[in-house]
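Read the structure below first, then the notes.
Here the complex is missing one protein chain, while the rest keep their positions.
Naming follows writing order (A, B and C), and every chain is counted from residue 1.
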Amino acid sequence: MSEQAIKHPGLNLGPAHGKDDEAAGTVMFGFWVFLMSDAILFAMVFATYVTSLHATAGGPGPRDLYDIKSVFIETMLLLASSFTFGMASLALKYKHRKARLIGWMVVTLVLGVAFLGFELHDFSSMFVKGGVPSRSGFLSAFFDLVPLHGLHVTAGGIWLICLVGQIVRYGLDTKTKLGIMRLALFWHFLDIVWIAIFSVVYLAGLT
Amino acid sequence: MRLAALCCGVLLLAACAGDTHLTFLDPQGPIAHQQRWHFYWVLGVMAVLVAGPIFLLLPFFVWRYRYGNKKPRYTPKWEYSTLLEIMSWSGPIVIVIVLAVFVWRDTHKLDPYKPIASDQAPLQVQVIGYDWKWLFIYPDQGIAGVGTLALPVGRPVFLHMTSATVMQSFFIPALGSQIYAMGGMVSQLNLEASKPGKSLGENTMYNGNGFHQQKFTAVAMLPADFKAWVRKVRATGLPLNAQNLKVLAQRSTRADLIAALPGARSMAGNVYFTSASKSLFPAVVKATMDGTPTLPESAFEHRHTATQSGDAADAATGKPR
Amino acid sequence: MNIVDPPLGRLQWSSLPFWDMLQHPTKGNIINGLIATGAASLVVIGAIALVVLLTKYKLWRPLWSNWLTSPDHKKIGIMYVVIALVMLARALIEAVLMRGQQAFGLGGGFLSPEHFAQLFSTHGTIMIFFMAMPFLTGVINYVMPMQIGARDVSFPVLNSISLGLTAAGAALVMVSLVIGKFSTGGWFGYPPYTEANFSPGVGPDYWIWALSLAGLGSTLTGINFAVTIYKERAPGMQWMRMPLFTWTALCTAIIMIFAMPPLTVATAQLALDRYLGFHYFTNALGGNMMNFANLFWLFGHPEVYILILPAFGVYSETISTFSGKALFGYRSLVMATMAIALLSFTVWLHHFFTMGQNANINAVFGIASMLIGIPTGVKIYDWMWTMFRGRVRFTVPMVYALGFIVLFVLGGMSGILLANPTIDYQVHNTVFLVAHFHNVAVPGVLFGMLSAYHFWFPKAFGFRLNERWGMISALCWIFGFVGAFFPLYALGIMGLPRRTVAYTEARYVPLEWMAFLGALLILVALLALLWQLWLSIRDRADNRVFVGDPWAGRSLEWANSAPPPEYNFAVIPQIESRDAFTAAKEQGRAYLRPDTYVDIELPKNSAMGPAIAAISFALAFGLVWHIWWLVILCFLAAIASMIIRGFARDTRRIVSAQQVRQEHHRWIDAVDQATAISRADECTSVNVGLARQEADGVVP
Partner (left out) sequence: MSEQAHNMESQTKAAQEERKEFRSYAWGIGLALLLTVVPFGLVQWMAMPRVTLLIIIGAFALVQMLVHFRFFLHIGFRQKREDLQLILFSTVLLIIMVAGTIWIMASLATRMALPGSP
């Protein structure tokens, strides 16, 4: 039983899900592989950012542009959304009512949208201070890294809406379940990327 | 294969016979000389230890164990032998270890940035890559030129290089290493010529339509001849002022440049400049880095100060420091 | 970027290849215009002819439902190979043109520098991304699932989408012949030369988006292959029982997954520079072109091993099969393959030893590069020991393999020379380098793929290829290669830089001519290959091998009919040892009728592949030409198609047990009627695909 429960990292279906549980093996592994590829993508963008730190070309630097309070709020929002998605996963795994699952998913979405809102606000205040991407190599690298994460969150949000649509349309069939499980992995993965971003970009930039 | 190698060898010898030295197999200085030795050494090690056994065994196996030959043993299931496996792994490992030791040592010894040991102070040359010509500035002499890089024999040359346009690669095969020249950055190269003669110089990094015409001649000359050359350039060169530099910086070949600078027509395919200031090179680096199209006025000093500093440097030329 | 661009963006009459020639009819313009127009007309006429033929013979529907929308890995594999062969023809003609230009290049020649630069840029881009990659992806697609005893890859529709992305990229490169001009920045497109202020035209944009599409396709393919090998192996197919080709496919897939992201980052950043005025790689404002070199080769070097590992796998299969012997040193070969895959990520800097970093870095990466020589050397030795005490048959795939070993050893030697930073300082960026990488890539990739083509063609189409013309082609390839590239080693040492349209040094001329003649011989090889295909199709009735095992094969892909049924195996085989099919034949269980058959579930056809191909092509075309409405439309269409696919539910279909039984019995009946042949007769029409078994140690 407990061996079953830890069969696939990420979010499992229980053995009670039968066929869906088996189907999860290949799909989830495939998605993990994709995430690792994506992680390399982020790593290379991080590397670009780190090697461009001094390329401010006389333009504004981290201290002139970053706002630690806003970043802290964003971090809290994303962290909370990771937790709420965890709750959605539990609702899925232990076959609670659809309403509970959808409820947690919607809360996650709201937190994600709030995160994006704060991020966009950050960007716009950077623009006002002259921190536009075409100003310097450093700013180009910043606007590669952070918005790339933001784009991922946006994609995750759209995916989440589609999945809620599928739940409503088809109920919890195999494909929907696998979709939710993959999105959960994706969402937690983005949170891990965000840890790297707030540490390497914002906190290290403000020391 | 041996035949092919032999043919190549003969052709290379023929290649050395010309007027301009093309290759490091016909070295004109200590760096290329060592590189030639490395080349032959690595090639020899591999020909004997890698290619030799394979080229002997492979035809033998293929012929002896051909389908039509029924005599030799046939062991369709034989697929493992500890001895052969150990040999297969240990051979390449030993070769690579031996080569690795030499790579480590030689790479440090021939680092292009490493000054060449000599009892003479190196001649400073600043190189700026334009599309599609190289500008050589002799800051201590106050002169500059396009088309010829003159070098005194036996004295190290310390080159600083940058590019005013795209990435280029500066290369004189018969003298030594090549290295990239890039906008807003300064790379370094140390060379020395050990005998008088002309060597091919070029850019090897594609940079547009005139790429194949971006050649120059590295002329190694005896110290006295070098001094005479400097004097001649000073006497005949055009001033390296903002206006001439603007013409130089256009995307054009050396021939186009000569056509655009009427004063350069008598310079035998070269363009020589006087009053090249010491601040020109850093100014070009900075301007490229900032993306500003024109150089500040301070990059062009007054003629007489340049000449003075040139004279001072001239006096020091060739004297041990 | 200008939002108020005209509706057709930058597209104008002057984008057509003959425009310049008509406006400024100088001799040079006319020659270059005629060549460009000729090439463009070939593309246009080819496309029109294709449309006409398809319409005339009413083939649109079969093309759509049997091929384009098919999720069958075998059909997808074949379509990849077709793309590869078409692109090979184009890139090879370009190569011959370049060699011709250089042969006449003393002080001039017939091509303009810009035209020449487009040729070397497209030649490199095509050969890597649209010839070698589709070829190997196609071969792996066709063979690997059968070798592991699977019904299909893990994600069949994704497979079709990957093909669509690759096809869209290839189409973009082909369209660049007709409309606009391709990049002149070479296949690695170093900035700042490819930045907007030095290359303002559409060329680098074509290059960026073609590479992006191909790169995305390859990433998805890599994921698909890796998961397939991890998850879809038949029962009993343990890791150490997998055929070596499957091992190389796995390592290639892993490299694809991890090496493509740096390329995506590099091209995306270059695109941001060009379109939105960012400063990643510009000269000014903190841009740093060295970052591009670093990122590009972080992808570029592993890419070399993506290309070469599958060929190593093919040679392992062909050498073992045509020596009639088990592969020697299987474990070593597996370990060597994995070692190469890992080491391929640790050597990228050797592509820019001359950029100026310190001697420690150069030495470390130089030594790491030489380390790859160890597993590669082990492989060569193990292949030789496979032939030792075997019975070597000189078939076409085997001739390619032998040509490969000889030439590849020389290529490897020049590689070790280049791995020495001190020697690299001398030959980097010269045609010595060009000779080196062709010396590893042509025997190491192309010969491998051609070997695979001859080896598995009978399996895919049910008849053998004409051996005589295959042999002529193979010999022309091998000797043409020697003629075309060995002179370049000498020329490189004589200081001739790569990408030189013309030169003034008379000493280069004889070697240039040798190289040109070699290139012509390679062109003959290609024509022989086409002629062989035509002859083989014409005489197919005499060369049928429906029973499916024409070469006394050793692995599972030979354990079904030729061509195989769409579900590959009527009953999934149980694997008990390495060389599973040889073992089955020896134990007499290769051709049994099982007692029961069961329904087989297969994915339904899906229009996602062709849809994504069309959308991504139009998207990329819009981006190249700044047609913003098209870009927005296609972007939305791409998202919509993915959402719609997410809502699709009815995606599986059933092949009934009845039908499976019928097809399987038809095949076994054919086996029962077939005469088993000895290997001496395998290239005659007696060979219907049943191999004679002999006692151990007796030559069959």
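A few points about this structure:
Everything that follows uses one rule, which is that a residue touches a chain if its C-beta (ideal position, glycine included) is under 8 Å from a C-beta of that chain, and two chains touch if they have at least 3 such contacts.
If you're wondering where the values come from, they're calculated on a predicted model, not measured in any experiment.
Looking at the complex as a whole, the chain kept out of the display touches A, B, C. Only one of A:Ile40, A:Leu65, A:Val164 or A:Ile180 touches the absent chain when the whole complex is considered: A:Ile40. Checked against the hidden chain, the listed residues A:Ala23, A:Met87, A:Ile158 or A:Leu172 yield one contact partner: A:Met87. By the touch rule set out above, subunit B reaches the unshown chain at residues 113, 160, 182, 185-188, 282, 285-286. Residues of subunit A in contact with the chain left out of this view: 1, 5-12, 14, 16, 29, 32-33, 36, 39-40, 43-44, 46-47, 50-51, 54, 68, 72, 75-76, 79-80, 82-83, 86-87, 90, 93-94, 185, 188-189, 191-192, 195-196, 198-200, 203-204, 206-207.
Residue positions on subunit C in contact with the hidden chain: 230, 254, 258, 262, 288, 290-291, 294-295, 298, 345-346, 348-349, 355-358, 361, in rising order.
Please note the rule applied: only the chains that are shown with their structure count from here on.
Each chain gets a centre from its C-alpha atoms; the one nearest the centre of all protein C-alpha atoms is C.
For the pair subunit B and subunit C, the distance between mean C-alpha positions equals 36 Å. Here the CA centre of subunit A is 50 Å from the CA centre of subunit B.
Across the assembly, subunit B contributes residues 289-290 that each touch 2 or more other chains.
In subunit C, the residues that reach two or more other chains under the touch definition are 284-285.
Residues 112-114, 117, 184-186, 190-193, 198, 282-285, 289-290, 323-332, 352, 354-356, 358-360, 362-363, 366-367, 370-371, 373-378, 380-382, 384-385, 387-394, 402, 405-406, 409-410, 412-413, 416-417, 419-423, 425-426, 428-430, 482, 486-487, 489-490, 493-495, 497-505, 507, 510-511, 679-680, 696-699 of subunit C are the ones touching subunit B in the complex.
Across the complex, subunit C meets subunit A through its residues 154-155, 219, 222-224, 226-227, 230-232, 257-258, 260-262, 264-265, 268-269, 272-273, 276-280, 284-288, 291, 295, 298, 639, 643, 646-647, 649.
Taken in their complex, subunit B has these residues touching subunit C: 1, 4, 8, 11-12, 14-15, 18, 20, 22-25, 32, 34-35, 38-39, 42-43, 46-47, 50-51, 54-55, 57-58, 61-62, 65-67, 70, 72-81, 84-85, 87-89, 91-93, 95-96, 99-100, 102-104, 106-114, 165-167, 169, 171, 173, 176-180, 182-185, 187-188, 200, 202-212, 215, 288-291.
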